[in-house]
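First comes the structure, then the notes that go with it.
Note that this complex is displayed minus one protein chain, with the remaining chains in position.
Up next is subunit A:
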Amino acid sequence: MSRVQYNMALSGQPPQELSVWQKVFVFIGMLGLLVLLLATFNYQFPNKTLWLSLSLGSICIGVIGFSWSLYGDKPSGIKNDGVWFKPLTSRGLWAWLFGIFITLFYVVLYFFPQYLGLNADAENTGLIVLFDPLSYALSGNPASQWFMYGTLYTLSILIFGIKFIWKYRHSQYEVIRTLSVMFFQTAFAFIIPELMARLNGESLQLPYYDLKNIWPLNYYNFEQYRIDGFLNSGTIGMALLIFGVISIFVITPILTYKYGKRWYCSWVCGCGGLAETAGDPFRQLSDKRQIAWKVERWVVHSVVVFVTLMTTAVIYSYLDYDAAKYWLNKDIFLGLVALLLTLVFAWAMLFRREELQKDAQYGAIGYFVIIIGLLTIHFFWGSQLFLFQAETLRTTYAFLIGSVFSGVIGVGFYPIFGNRVWCRFGCPMAAILGFQQRLFSKFRITTNGGQCISCGNCSTYCEMGIDVRAYAQKGQNIVRSSCVGCGICAEVCPRGVLKLENDSPEGRINPKDVLLGNDVDLMNYVNQK
């Protein structure tokens, strides 16, 4: 080519190179990770407090400094330049390397914690023991692999939360929402349970309890060891147990009715917290095809059925051990489960039938018949409840859903499938909240008349894979069970078409064929057809 090379900065090229400052901060952050890696390979750091602080400190400086170099000198506004050019955010080489790295981390964490320094009979070593100083300070106990993980998890939400706030600083909604997520993770998931552990003793045997972690997301909440712990902890224990029950049956429906499931999924939840902060750069990778939506509905609702069966079986299995301790006996319990399921099913079928698609109706009927059928068979013929051992169901769920789906796939595959794979395809809590959001809530994303230009930013940046544009270009409000209310569609919309809001449930769903702005007679003629 004959054109003169004007400079070596490759102007005119898609922005995918890191600036000098960005490289510096990546390096600083990597130093912090290196310390953790050395500890994993059993390098003995002489002063654990110092080295843990140095390591976590340089990770913080790395991430926050990197955010500064990305957004600090730029005017506030949408910052998606080059998202599809950078290898890390467009399934390039770095995305795969990063994905493999996190996946490996989760595999080791869940299935081979000994490589992190967990020792069954002796004191912990390796990476875990590096976290001892912090663990002693909080709970008074040595660190476990879960404490180490919890610390890194919370730290990620905090530092990437700062990055997110920087990126979306023009939007109060995003700023407040992110502060909320950061707060709930730090206080409820991290500090309070550790302090609760410190209070434990003779009269108090509280299980580790993240109060915002609601069944069925914490599928283990009603397992026997936890129930025993609650019951052996006097009034506080009883209060926590009751809280655990009413949070799913009372608090959740009320809040979801008023605000949609976002009150939980993108404001409170820890999984959502990580997805919205550390996972934000990967939101555009979610699959928007209709086929993905079909798979999603079947998989996520199957998980709900699975967790319901599993929990019922587990509670059932320990109920009659000590008749004096549990007023609830096996028969009453199964009766209550059957009653609740029947009520929910009957309500949806009677009052919301027209809002359910055909296959959703078949699916609901099918699952309902199976569960009630199993209960009936058991009741009259006394066979094994749900055909499997409760323990088998429990361990299978814990392995497949609790570990592999939510951790290994859910987070490990962020850079490949997007940041909400678990929330979308796997989380039973999200499915229950979504069921409610779709059928009984004031929340919707309102579409602004005829202003949509079908550009596709909203759909592309929807982490839940909702084809937002398909609704917006029809002038139809978005009322979808999967929407977590992150608000990014409304941010990236260049024409002010989308608004998340809670309004009266009347007219929430409003399909149109001819949009506002055209002849009024034509609109009436076509839209009433």
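Keep this in mind: a residue touches a chain if its C-beta (ideal position, glycine included) is under 8 Å from a C-beta of that chain, and two chains touch if they have at least 3 such contacts; residues count from 1.
In this section, contacts and distances are computed from a predicted model.
Considering only "Indolepyruvate oxidoreductase subunit IorB", "Helix-turn-helix transcriptional regulator", "ABC transporter ATP-binding protein" or "Nitrite reductase [NAD(P)H]", the record for the omitted chain gives "Nitrite reductase [NAD(P)H]", by its UniProt protein name.
Within the whole complex, the absent chain has one touching residue among A:170, A:198, A:258 or A:352, and that is A:170. In the complete assembly, the contact with the undisplayed chain comes from A:85, out of A:85, A:115, A:146 or A:333. Only one of the listed residues, A:34, A:137, A:370 or A:516, touches the absent chain: A:516. Along subunit A, the points of touch with the absent chain fall at residues 2-7, 9, 11-15, 75-78, 80-86, 170-173, 176, 289-290, 446, 448-451, 453-457, 459-460, 469-470, 473, 487, 490-492, 494-496, 499-501, 513-522, 525-526.
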